[in-house]
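Yeah, one chain of the complex is gone here, protein chain that is, but the others are all in their spots.
Read from first to last, the chains carry the letters A and B; within each, the first residue is number 1.
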Amino acid sequence: MIPLLLAAPLLLYMLVFYALPVLAMLLKGFGEQHWTLAHYASLADDPVFLKTFWNTLSTAALVTLGTLLLGYPVALALVRTRGVTAAIILVVILLPFWTSVLVRSYAWMVLMGRHGLINEALLAAGLIERPLRILNTSLATVIAMIHILLPYMILPIANALRQIDPSLARAASGLGASPFQAFRQVVLPLSVPGVAAGVLLVFVLSLGFYITPAMVGGPRDITLSMLIAQQVDQLNWAYAACLSTVLLATSLALIAAFQRLPGIGNAFRMNTR
Amino acid sequence: MTVARLLPRTISKAVVGLILLFLGFPIVVVVVVSFSSATYLTFPPPAFGLRWYEAYFGSADWLRPTWLSLAVASAVVALSTVLGTLAALGLGRLPKPLRVVAAALVLSPLIVPVIVVAIGIYYAFSRYGLVGSPLGLVLAHTCLAVPFVVTSVSASLAGIDPRLQQAALSLGATPRNTFLQVTLPLIRPGVIVGALFAFISSFDELVVALFLSGSGAVTLPRRMWDDLRFQIDPTIAAVSTLTIVLTASLLAVAHLLRRRAQGNLGKASVT
Partner (left out) sequence: MRDGTSTTHGAAVALTALEKRYDSVAAVAGVSLDIRSGEFLTLLGPSGSGKTTTLMMIAGFEMPTAGDIAIDGQSVVGLPPYKRNIGMVFQNYALFPHLTVTDNIGFPLKQRGVSRAERSKLVGEALDLVHLPGYGNRYPRQLSGGQQQRVALARAIVFQPRLLLMDEPLGALDKQLRENLQLEMRRLHADLGITFIYVTHDQEEALTMSDRIAVMNEGKVAQVGRPEELYDRPASRFVAGFIGESNFLPAVVRDVDGETVVADCQGAVVRGLCRKPPDSGQSIVLSTRPERMRFADEERSDSASNRLRVTVSEAVFAGERCRYLLRTADGTSIVLKEPSSATVRRRSVGEQAEVAWPVADTILV
């Protein structure tokens, strides 16, 4: 009885100000007056939706791959170093992690702009003659998103690596494995749960990105989130609701699928920002 | 032989160094640019000065949204910390099926794409005149901040040795006194950490603000966003630097508290 009384105010609050509004909005996708799946049926041959959906998925996949390739070595370094070096690595990972998406996207605008640092540097080095167009391309989106989501990949992997008993790798070397073999055959397989958690986290968060692609992305590389916002601006609620349902369902399906893998259940329970 | 053995190590160090540079450099650039004396955006700056900070502090257009963001975030902290802490105390003791549903409801803002939350709330709030009002922002941001409070407090609750509560009872403390004199002091760091996260989550929030700010309740991120659409002048770098400093120092406090709490409870807390 007392536990329920303690939880009730928040549950009521979340119901009234969060769950019911979102549900009511999502329901608009099933028709304003009568139940219908017509809106969803029309999505199947809607070129704008299909292109946006594909763009969102492929961006998420690229970003996930990028964060994995860049994140694993850093996670390994974070776990294998001690003292000051480890502290510095941690701060370098966490400082951007703690900085708002808006500010980090802005940083990439500064770097990638027509007169940004990257172009200036390339010009000065004589590698190019005219400034390259980097800002407002899909490449810019992918780079900035990798930068923003990298900590979400590093931290779960580092967590998994930290739980591996260091004597295992030593035992492998003792049994004649080269350092690379010891890594491939002992450390890598044991870190798979961390990798899976990181991949899930980054992929799902990528799907919902809005600010960054809108700021640094190309005018044609629209993500689902941007399309939803656009439709709301045009008061096209039914369409926006359909798209929201698709976006939400995709995220939940991915989480459900990953949760069947062992050791991932906690991915979303970490205190992530 | 030594070269062959040292080379891979040097390469791997260089690779990690480059990745860390990739992570840290953009932030450094923003900070450096904010101290530029140039009237346009260029890097490295020709000379240093505080003109962009002066521009920021001299402009009501910037200060008004700043105060609003601080006020909204403070209200969000108050609301989400009270609701979230009470709920965290109750959630763990609810019967199983109810607990799972309640936890899903409370924690789902962490995984539901924020655009979906934003337009859902916008859709409902627009009917009740809550768009363009600070109250609407507070109510919406609280939904997004609550998961941070609940996870943080739950983690510190889970970290408490249940024997401490038993000890208090055996020493004659009523359940009420046990809660006030033992449980509450022990979860205090978790509550504060949750409150700090709640503050930052509201202070940095943009997507919901894009829909709910209207013209009457423009927050700092919203103001920055509007500015960026037209120009990228270094005032934004100065504002960004200030917000980086604010959030970084709040999170440093959170980190220290968490470390101290762990030492205190003698048990590693989950988060």
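Convention: a contact is a pair of C-beta atoms (placed from the backbone, for glycine too) under 8 Å apart; a residue touches a chain by one contact, two chains touch by 3 or more.
As the structure is a computational prediction, the values presented were derived from the model and not from experiment.
Here the chain not displayed is in touch, across the complete complex, with B.
Of B:Val138, B:Ala168 or B:Leu210, it is B:Ala168 that touches the chain left out of the display. Taking the complete complex into account, B:Val182 is the one of B:Val76, B:Leu94, B:Val182 or B:Val239 that touches the chain left out. Residues touching the missing chain, restricted to chain B, are 161, 163-164, 166-175, 177-178, 181-182, 185-186, 263-266 (touch as defined at the top).
Basically, only the chains that are shown with their structure count from here on.
Distance between chain centres (mean CA atoms), chain A to chain B: 17 Å.
Residue ranges on chain B touching chain A, taken from their complex, read 12-13, 15-16, 19-20, 22-24, 26-27, 29-30, 33, 41-43, 83-84, 86-87, 89-94, 98, 102, 105-107, 109-117, 119-125, 139-140, 142-143, 146, 148, 150-152, 155, 197, 200-201, 204, 206-207, 210-211, 221, 224-225, 228, 232, 236-237, 240, 243-244, 247-248, 251, 270-271.
Partner chain B is touched in their complex by these residues of chain A: 2-11, 13-15, 17-26, 28, 70, 73-74, 77, 89, 92-96, 98-104, 106-111, 113, 115-117, 120, 147, 150-151, 204, 207-208, 210-211, 215, 225, 228-229, 232, 237, 240, 244, 247-248, 251-252, 255, 268-273.
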